[in-house]
Each structure stands twice: as structure tokens, then as C-alpha cells.
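Left out: one protein chain. Kept in place: all the others.
Order of writing sets the chain letters: A, B and C. Residues in each chain are counted from 1.
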Amino acid sequence: MQKLKVSIIGSTGYAGKELVKILMNHQKVELVHLVSSSYAGKNIAEIFPEFLNKLDKKLINLDLELVAQNSDLVFTALPHTISMDVVPEFLKKGVKVVDLSADYRIKDPAVYQEWYKKELNQISKGLLPEAVYGLPEIYLDKIKDALLVANPGCYPTSVILGITPLLKYHFVEPEGIIIDSKSGTSGAGKKLSLGLHFTECNENFKAYKVVRHNHIPEVEQELSFIYFGGNDNKYQETGIKVSFTPHLIPINRGILSTCYLSLKGSKKEEEVLEIYQKYYQEAPFVRIFEPPNLPEVKFVAGTNYCDIGFSIDERVGKIKVISVIDNLLKGAAGQAVQNMNIMSGFSETCGLV
Amino acid sequence: MQKLKVSIIGSTGYAGKELVKILMNHQKVELVHLVSSSYAGKNIAEIFPEFLNKLDKKLINLDLELVAQNSDLVFTALPHTISMDVVPEFLKKGVKVVDLSADYRIKDPAVYQEWYKKELNQISKGLLPEAVYGLPEIYLDKIKDALLVANPGCYPTSVILGITPLLKYHFVEPEGIIIDSKSGTSGAGKKLSLGLHFTECNENFKAYKVVRHNHIPEVEQELSFIYFGGNDNKYQETGIKVSFTPHLIPINRGILSTCYLSLKGSKKEEEVLEIYQKYYQEAPFVRIFEPPNLPEVKFVAGTNYCDIGFSIDERVGKIKVISVIDNLLKGAAGQAVQNMNIMSGFSETCGLV
Amino acid sequence: MQKLKVSIIGSTGYAGKELVKILMNHQKVELVHLVSSSYAGKNIAEIFPEFLNKLDKKLINLDLELVAQNSDLVFTALPHTISMDVVPEFLKKGVKVVDLSADYRIKDPAVYQEWYKKELNQISKGLLPEAVYGLPEIYLDKIKDALLVANPGCYPTSVILGITPLLKYHFVEPEGIIIDSKSGTSGAGKKLSLGLHFTECNENFKAYKVVRHNHIPEVEQELSFIYFGGNDNKYQETGIKVSFTPHLIPINRGILSTCYLSLKGSKKEEEVLEIYQKYYQEAPFVRIFEPPNLPEVKFVAGTNYCDIGFSIDERVGKIKVISVIDNLLKGAAGQAVQNMNIMSGFSETCGLV
Partner (left out) sequence: MQKLKVSIIGSTGYAGKELVKILMNHQKVELVHLVSSSYAGKNIAEIFPEFLNKLDKKLINLDLELVAQNSDLVFTALPHTISMDVVPEFLKKGVKVVDLSADYRIKDPAVYQEWYKKELNQISKGLLPEAVYGLPEIYLDKIKDALLVANPGCYPTSVILGITPLLKYHFVEPEGIIIDSKSGTSGAGKKLSLGLHFTECNENFKAYKVVRHNHIPEVEQELSFIYFGGNDNKYQETGIKVSFTPHLIPINRGILSTCYLSLKGSKKEEEVLEIYQKYYQEAPFVRIFEPPNLPEVKFVAGTNYCDIGFSIDERVGKIKVISVIDNLLKGAAGQAVQNMNIMSGFSETCGLV
């Protein structure tokens, strides 16, 4: 069987490294080019000794012609606002793209500009209608035919998967949603900063970007689509608004989101459990916990699972949902490969379990 | 000057140990008896080598007569539902008590029984009217004359101090309050359990007791008093109800509570800052952060401070308050000594800075 | 192809759980019985939610007849001095055994008794001559034909692999060997103790069992065989003696051993590198680092590799060897499966990369 030829643009960041780890063992993939502007010229095992004796491959600078020519699909793991300069080039040359940046996640370019402080370029705006938000548990069919998948953010993945059934079945009010998320440090990437220096971060816990974290528009867009239906960009005025607070946990990997929603009328645990199980019955990477069991970060660290539990707080008419993922896998590289599998007609779980 | 003679009942738990550390250096205190049922007969420096060359004192079993006779004031750092058997004995013998358990915090014995699953004994019920909830920033005057102070819980301290000004000045709605708290592991005490085994707890993050953590009634009682005024126990039916979720952070010390409240009308940052600064102007251990600065756990670890910051989320009409304390100090032993200072006419900060 | 039928005795300890994780995905293995005296009757996914949707298997009490009847090979992951009561029963019934305890590692029963404070039972003494010390990099051929493999200890694996080439080629003196080892907490197992309570262990570092850690005789036996040749038990009087100190690192997984040896005459880095590369040229799980590169714990965590680096300290005529492994994999479960692969004629790396 012909293998899918795959390259990675940005292969030495935390998400990129995970992509390499998954894809080097993926039976249906031939890993062709590893692009890294920081370490071009070196062997990947020089940068990450973990790969010694396992992967012998030189990192290269981005040569669009070369990479496009040799690849059926590329993963672009570049910073937001940078990706948009590269992605269209690959698509033009007939190469499918799974983009891990935020550049193609937001349907309304004005919203993108408002939150990311840069205008999406013209060609990328034109790509938005065909770009598919890569959450397979919701957009499976669209992903199958997609040429460009916008891989979701880590926090949004945990939140959207966590509460979609409640919104879909209108079990909860669309107003007043509170999302309190906590992430391990790898979510902040490899860029050095005093706040991520070991001595500063260790034995600490803090909230950050409490007002306007740029994962908010993505969460609100998708929750609005789910609750109100449709897929247009009307959600801005009339859509769901969430109060979102991210926090930094002194651990390497994992996100736990605690979501607080107001139940419409009184609901029994079994009813809630039922809609969750129903909604995710075909989803191989979502596991629903029966109350009073709740997921913990360590259950999913190193895996592509999203584990979800909930608890009804009758005293106040709220439901709390706890959703956990590995931010680098289901929150980035794992989900990206899951999307690639679907786009390529492979089993959804191939290389991921 | 005659020193205050002080003994500690339960001096080898985490809070007890902190009490010893503070009191051994307190200029106005003579540390008389250290009671520990677990380690009676041993020198405290055998149990905690940190005390070598610093404190040479034998741990004893609880001998009420002896301890009462030699003490002006005792700290009872015993488990909930156990303290009630000891506290009245000391009071009867004219010894003042700062009780670190929950037994005298809840004004309504029925509520206590509902949440702690044990009936308060008769004599303790009789003590409730005179027991003072030991949050000096709110009950300073009452504490001055108190014979029995019920030292607040760790989570309640962070939460109540964090949002009291907003409720006091009716800047926020009393409904729909969400409190998402995170604590270091020392808050769970020294009792061994698999969940607190290093290998299980490290690199993990989880919510626990999501439905009915027994710090809830204490928080609701005090917030109701603040918002509705008065100090009776009517609050149960008509009072404030909060949605509270505690989480476990893999660090030793510190609590961060993220509180979400609905603003009544639109408020400016300066207005909010003003009521906080006004409310706490005389409080030596509360520090208010000006937006956009926010407190972090490490700013207060090892201190008796409660650091508070906030952020107005105009998009959703909410205010988020971040409140941090050291759970063993402002959340337990430090606050207990602060109470002792006030009860004894010492400077409030003596031994604590 | 007929799969190898395998059962695990002791499947809910840390090593046992790793065995389950590896074997459930091993293409040539059918995982038959999971024995756990602690959790018999429960499904393994109830104990470890990580297995949800992945492995649906009930834990059972040890039923020797049943397990033996259905298994070609068993892994016994039982405590030292307990294993000896079980292993001979399986062998008697024709079931091969990979034993993860120390019971069959020491060739001289008197030495075993001295260090483990219990006499090896008679039948087990009789098994010693045929028991093979399961370090495949040294005993590959013997393991191929073994019915009983004594899987090495975690510290010994790191140490023996780390310095064997130096001793084999007589590059170093056999006297005065110093081994300073550091291990993550999972090496101490799941048994609760205050020293492994998160709050006690976190932000701490300590040496333990500094005088007589029971991994010493195993290290000395094997190093003596390597240096002096042969495989008898004369080594006790005349053999190599090491000074060994284990320390506890507040991390979950990994061992780093720093070994100090006296060079015989002056040696160049290239000469040392050459003997290491030569000795391990056929070993798929040993990676030699060229100076000045040195291995770190994170390079091997989660893998079956042993990474080895060295540095010649000319000023004092010493060579320092740094050897790292994952204590639960190459130091326990991974190596056990490696042994199973060899005993069964599978590829040595099957299921392990």
C-alpha cells in the first residue's frame, strides 16, 4: 500500500515534537520533511535525544517547493498570524493542510482581527468557507472531505467537548456559562519567560490572561453553532458569551476545565448521562464518567482521550462539568493526526492508541 | 512582662506544627505544653528534625487538668467532631480557646449536623452564641472579648475575604455566585491515602468533593450575614447559596480561589478598587492588587497575607475575584495566632511578620 | 498464528500496571488472567480509569490451577520473599515464569538470606541453577532457553549496564567503585508511608537505606561475574564490593546512577567509547552518548531504553558513568517483556517501541 507522504512545518515546538513522535510510528504514513527554522541543519536526535536510534532525520528550513512536491499532507505548527502566510501556498499546490494555529478557526475575519490583533490576509479570508474546524466529534463528515482543517485550540477542545451535549439538547441556559480552566505548562510553549522559569513556576499557581484570552472567540463561535444551529457568523451579536479564566498548573501536561452551567428545570443524573453517552457513542476518544466518578488529568496524560464527568448541584440549580485532555495530544498533535486519519480514509484511531 | 502561657492540642499535624513554629518565636508567648496523641513521649525534634537546636520540648498525651492549669490559652487543632469534646472542658476551667476545627463555626446546630454528619453535643450548642467566627478583618471587635474563637476554614478564609466588599456594598447580585478553588496538598492533612501518595498526586490535577464540601455552610453563613446584615441563623432558607468546587494542586502550600459574581449594573475598576481599599484599610494582612495585577500563590506562601485582585469582564457583566492565601497560615495557624493576638491585646501582627 | 497466553500475578502494583499496559497492545500476546489480591472482583478499569474503553477485564484472586491451565507464561510481580511460594508451582505445571522479585536473582542462597532476612525455601534453592538473571544485554543466549527468568532490580539494571564494558575489558580497577543512585518515587511502590506522602516528599531530596540496600548483592554478584569471569558463587569473598547510596527524587519515574571508577592507566575518550559501542552493538535498548553529551532522566522516561554517557576526570584518574533508565520499564516491566520476547522467539523489541 502506498503510504501517505506527510511533512511537518514547525517540528521542534512542543506540538511539533509530539507530531513527530506519533507519525514516525504511524503505519500508514511516511514522514518526509521535518521543517524547523530554529534548528535547520541538525538531526532531530541532536535536538531531542529521545529520538536516538529511533529516528534519523535532518531538520530543514522551509522550502515550499520541495516540501509541497514531496508531500500529500502537511501539518503547520506555526504561531498564530504566521501560519496564514504559508497555508495557502500548500493548498495552491494541491497539498492538504492540518493547521494547528488559530488562523482558520474563526469564521468571521473581523472577530479574528479583534482578538488576534492582525488582519487575516486576503487569500486566507477566501479559504475560510472551506476550512473545517477540526473537532471530529462534531464535524466528522466535513473533515472527511476537507482540504484544510483548522485544528482546535487546547482549551476550546476541552470546553466544547465538555458541554456540547448539554447545549445541543438544550438542557442548559445559554447564558451565564462560567469556564474555569487549568493547564500544564507545555501549553505555554517553549518560548522562554521568567514566569515559566522553573524556580518561578514551581510551587506556584496563578490565573493569567483573565480578561481576553484569545481562545474565547473560538469557544463562543462553536457553542453558538451548537446551541442555535447553523454555521453562519451571526453568533457575534446574539450568540453565547462565556466567562473564561485560564490558570497555570505546575505540571507538564494536561488541561482540566471546570464548567458551570444553569440547568433548564430539574434534570436527573441519568438523563444527563444518557445524552452524553448518546452524543458520543461513535466517538472513540471521548470517555464519559458515571457520577460520582470524575476524570483527573493523569487519566488522559499521554493519550488522545477527552474524559468527561459531571455533577448536578441541586442546591443552586447548576451542573458542573469536568473535562480533561492532554493539551499536546487531544489539545494539539493527537487531534491533528485524528483529523489526518479522517481526511485520508484511515481508521480514526490509527497511530493514536 | 508576664508572658501568655499557651498550649497546643494537636501539635504534630500540619496546622499544629505551624503553630509551634510561630509561637516558639512569639515574644509575648510562653509555649507550655505540646499535646500529641500520635507521638506522646517523644521530643518534638525527633518527629520534626527542623526543630533541632531550636526547640527542646517533649510531646505529651492530653491531660486536661495539667494543660488547663498551666495555660492561659489553648489552640485546639483537632479533627472536626472531636474538638467539641475537649473545648468546653478548657473553657470551664477558665482557659481561652482558639479552636481550629469546624465545630463552633456554624451558628445553626442543625446545619452543622447536616454537613458534618454528627450532632453537636449539648454543652457545645450552648457555647455557640458566644463563639466568635475568627475572621479578624470582619469580627475584630468581637474577637477582642472572645473566650472562644472558631478559627475559619482555609477555603472560607480565601473566599469570604475575597468577596466581602462586593457583597457588603451590594455591588453584586447575591445569586449565582460561583467559587472555583484550588488548594495545595497540605490542606488535606497528614492522613495517608493513595490519592495523596506522591506518585499519584504529582503531575496530576483533579476536582474533589464537588457536590458537598463541608466548607460550604460556613461560606454561605458568613456571606449571608454580610449581604443581608444581622447575625442570626435565618440565612439557611433565604440566604446566599454558592456553587463551590475545590481542586487539588500538586504543590505543598497555598489556596487560590477564583470567584465569579454578577455585577449590579456597570461598575468601573476604580469604584471596585475603592471599596476594597476602604473595607480593608485597617487590615494588616490583606493586600489589594490594582488591576491588571493579580495575586499568585507564591506571593503569600509562608506568610499570613491574603492577597486579592479582580478583573471586570464587561462582555458578560461579571466580576472575577482572585484571592490567595497560605492554607496553613492565613488559612489555619497564622490566623489562629492573629486571633490570639487580638484576644490578648497584643499587636495584631505580633509574631506573624 | 497462535498467540502466547500470558497472565500477570500482581497486576495492580506499579510494575504490574505497566505490564498490563504493554501486554494489552502486544501483537503476539493474549492477556489471559490479571491477578490482584487487593482488588479481586473489580474490573481493572474501575481501579485505573486510564484503561476505560481500552481494556475490559476482571481482576481475580490467585487460583494457581486456573491460571496455570490457561497460561503459557506468567509474570510474577510479587514482593520479595513471597514470590518463592508461587513461582515453583507454575514451573511444575509447565508454565514459564518471569519473576520480578529478587527471589531468584542471587546465586548463593546464604547471601540471599543475609540480605533479605529470610531463607529461600528448598524447592526454590533447587531452581537457582536454572534461573537466569534476566539482563538480556549480558545473558541473551541463556534467556532464550530459560524457563525461569529472574528479572533484575531497577537500580542494578542501571548500574550493571552502565559499567559492564569498563569491567569486562578491564579498563578500571575492581576496587573502590562508588555508585550514587537517584530514583523517582514509583520505585518505592504503592505502599503508603509518610515519607511518600505528597506534602512530605515534594520539594525534598534525601538519601535512604545508605548502609545496606538489598540491591547491593545483586550488583556485586553480576559485576564480579563480569570482571572475574565465570558464574559461580565464589564472588562473595573475593568479588567486587561497591559503595552504593540510593536517593529519592521528587519525580514519578526514572533512575539516574552516577558511577565513579578508577581508570587503569590513562584512557582516551575514544577508547572508552569504542568498548561501549562494541559491547552494546547488538543491544536494541542501550544507547551510548558521545562525550560531552550525557543522558538525562527525561530521555528515557516512558521507554525501555538505558542511556549511558561518561566523562573522564583526568585530574583524579577517575571515570564517571551516568546511566539512566525508567525504573518501571527497563527497571521492571519493560525488561520483563523484553525477556518474554526472547524466551518466546519474538523480536526482542516487540511491543516495546
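Note that contacts are C-beta pairs under 8 Å (C-beta built on N, C-alpha and C of every residue); 3 or more make two chains touch, one makes a residue touch a chain.
Bear in mind the structure is a predicted one, so any value in this text is a computation, not a measurement.
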Residue in contact with the excluded chain [from A:Ser193, A:Gln277 or A:Ser347]: A:Ser193
Contact partner of the left-out chain, one of C:Asp56, C:Glu282 or C:Asp313: C:Asp313
Option from A:Glu137, A:Asp180, A:Glu203 or A:Asp326 whose C-beta touches the chain left out: A:Glu203
Which residue of C:Leu294, C:Ile308, C:Ala332 or C:Cys350 touches the chain not shown here: C:Leu294
For chain B, the residues touching the chain missing from this view: 25, 49-50, 52-54, 203, 284, 287, 289, 293, 295-296, 298-299, 302-303, 305, 307, 353
Chain not shown, touching residues in chain A: 14, 184-186, 188, 190, 192-194, 196-199, 201-203, 250-252
Positions on chain C where the hidden chain makes contact: 176, 178, 180, 182, 184, 200, 202-208, 210-211, 241-243, 245, 247, 249-254, 256, 258, 260, 262, 292, 294-298, 301, 311, 313, 315-316, 318, 320, 322
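Operating definition for what follows: only the chains that are shown with their structure count from here on.
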Most centrally placed chain - per-chain CA mean versus overall CA mean: A
Copies chain A and chain B touch via same or different residues, half shared test: same
Whole-Å gap between the CA centroids of chain A and chain B: 40
Of all residues in chain C, the ones touching two or more other chains: 203
